[in-house]
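Every protein chain except one is present and positioned as in the full complex.
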């Protein structure tokens, strides 16, 4: 199979923070040994993309750059020596793949700590100069030689897979760091964005006794129910955290949940989780990505003998396992329902605006849409 | 062996918060089935005792009461049916024993969660009405039928064992909840009171690469060195937390420690620990016993992928293991050096005052001292 | 609610090994403090019962005795002071309960090792002299004061619950000792009796990628499929272990399963599991209850870096969690299908014969059947 390679690719370029992205034709770099050129199938839009385009992230990558860090794409050209994915599956032109970071494989964190999430020179996609073509908001994308990739099994649809690119692999890695859900635990998920929804799904599929999702708006909570959550609490309706905690306590034999998974991004959720947890309970914290502070009483951690596990990002094995999950569970749960709207690349600014307003769950850029 | 039992016991009674304890003669209760009457060998004085006598604990037991919750004592009479300790060692009049709590053995926490520290009706010693004679600041003490006890091996001295009654078993339980020190971790201990000192000792004896104790005053840090700490940082000398963190970073290859053990009781130590920890590091929090709040950035837990484990108190198996440790290590470390002064019961108020001033490490009441 | 208590209970008594059980009228003991008298709803028949009645178990309890160790029963009288189950649920006459062992709560294993399965003086039901009325093959059963019990939630049927009395709680305890199924592991279950079937169910419900059950006869494998097993291999059809291993290797990307759960009771299954496991895999061994030996090469354990976890029996918290599972999953899986035939007590010998012949999965004694 051979696919023709054009000289340039359309790409949405962030030129100035707070200004709309602009569509440009960008040169497609040559494909050296180990490198891969792909054609984007779907590029997911993440909450982070909204903040990144506004310049409100703690990390501000240099301008101009091409955003888009969760991508499923089809191989157009394979550089010399690149013949397999991380699980040993053969790679060919035309196959769909996913990827997200390039870890150095050489530093203390990669080699001694064996935790590549902590790699001291990890490079992500969606942050680089347009000349490198390393962002999903484009027609084509260029993958470096040290970037590990996974082949997407043929029976999985693009829509089912797209969440693996960011939220789902984050959740898989977080649950692994936690040590998994224990048999018949009651689990509360704080937050109903993609990270919260996939957390609820994983808790359901891992044998939790009940899964209670706390979030908004109603559209997201409906999907949580479809994915097996036993209860949802709409924070637009139950606005008082104490009332939410009371309901949760009632739902958990008066003891509180054994496990709380924080996916909200709201600092106050940290205290809400600490308060509602059962004595001896566990708290997985994945949503706290800002530097904001709030008043916390560390005595509650000692007094209730709580365990708190922070987790961020993921490594390539988590992509593989997330795809394994989708393969095994695609007929049990409507996984593609997370994709709420498809936008052509030209409507990227509208897509970002709708993501910001909360009306979307997971909007995607789909170059095949007109 | 039979020991004569008097009708009354001297005891130091807390009658009013903030006032000196007063010595009274208290009736010795009868010894029913499973109960034990003991004669106190040593009663340790804990930082908690100072707060308890002042009424500044979050929990205020009703007055009057007899304090003293860490005790080593000799059996004077064994109630019917009480013939063995928790490890199956036979019990006889004249044997020395230790104990600390009575767990119900019936509730969800004892039976399903299997974590008796969390028992919903746990009773401690050192908080009860004088008529029950359940406090160590007395000549005799009366142990209830549901209280589990451990026999102290003969070769261990009272001074070596006394810390098992509170600080040391707390540390043993905390390290167990943590999952232990991993091979060649660098460990920082925040706080140099008995909990901090025993934490340093356990880290040393568990194969830490280096153990750095941060605390004061110098007398305590000297003992930390004798017990094997590789480095100490005196907070009376290095008063700026940023300077302390910088020194620790230099001592840990620029990465920070893999494990921080918080034993200081000072809320600010919680943030100090979060800041200095290595990416992916672990934080054992045992010293935070107040309800005080401070500004915390939960984002640091997510961003550095930290694990925080809170731990409080201990169960009877931790007493047994702490005594096993002492038996195996008493010739390697000067364990009795933790006892700084012996006071007769009549000087209990002076002992509490000297504990409060920080000049003591572990003062004890010893009825044999005049 | 008060239920009338007769003076005697019918019971099937084992008087001589290898001879049929005989129905007798047995005196009902008085109900002392903490004791409970129950009326049997269902008494499950276990493979062990067949061996026990033949005298071929390694442990031979003294004769005569009443068998029956997995029972669901209704409270007829509660002894003084017995008011709650292990999870704190109130107990009343008329409630259904389950139980299985009396642990001493006093020995090294109960108190220091905190693993009551290992209790040095554990007493089970189904092995005692008829005068004690401690076996399920009877109308009434008498529960001792130190026996922990769980209340069965009202919405669960007797048939759904009966497996909790032996096979299911064994599986829950085994999976806990193992540390649970890891995300997206491929699991092979060796054996399709009740222990194998519940293992398959738990693996399915815990998020295994695929679950392959190896056993016979077809009737059991059908239930495995209904309970979610992705593949079954009928050993009556595929008789050569090498061929079975080859099929399993093909089903697991050529690497073999990450987890094998041995539930067959056949010694040869031990080697079959070692051979098929993936490098670095885990092996939960629950079915090996005889003293039989077979030739094993320990080098395979070292060379493939395998972990083997043996597990036997369970403690009362595993009953509670098994019932929690049933409550949460009774509409997802046809749990009551495990009960294949109900026999009146008078047909106990026919029931044992049919269990021995392999035509049953879980036959039960139901006194309401005529």
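Each chain carries a letter (A, B and C) given by its place in the written order, and its residues are counted from 1.
By our rule, contacts are C-beta pairs under 8 Å (C-beta built on N, C-alpha and C of every residue); 3 or more make two chains touch, one makes a residue touch a chain.
Quick caveat: nothing in here was measured; it's all calculated off a predicted structure.
> If I consider the whole complex, including the chain that's not displayed, which of C:63, C:80 or C:292 touches that chain?
C:292
> Could you tell me which of B:66, B:156, B:172 or B:309 touches the chain that is not displayed?
B:172
> Looking at A:87, A:251, A:292 or A:353, which makes contact with the chain not pictured?
Result: among the candidates, A:87 touches the missing chain.
> Specify the residue from the set B:140, B:325 or B:343 that touches the hidden chain.
B:325
> Just checking the interface: what residues of chain C touch the absent partner chain?
These residues touch the chain not displayed: 108-109, 113, 115, 117-118, 177, 255, 267, 270, 279-280, 285-312.
> If the hidden chain were put back, which residues of chain A would touch it?
Answer for chain A: residues 84, 86-88, 105-108, 111-114, 148, 316-317, 320-321 touch the chain left out.
> Identify the residues of chain B touching the omitted chain, counting contacts across the whole complex.
On the chain B side, contact with the omitted chain comes from 87, 172, 175-176, 180, 182-184, 202, 205-207, 209-210, 230, 253, 321, 324-325, 327-328.
Following the convention adopted for this analysis, only the chains that are shown with their structure count from here on.
> Find the geometric centre of each of chain A and chain B from their Cα atoms only, then give the gap between the two centres in Å, rounded to an integer.
44
> Go ahead and note the Å separation of the Cα centroids belonging to chain A and chain C.
42
> Please set out, as single numbers or ranges, the residues of chain A touching at least two other chains.
As it turns out, chain A has no residue touching two or more other chains.
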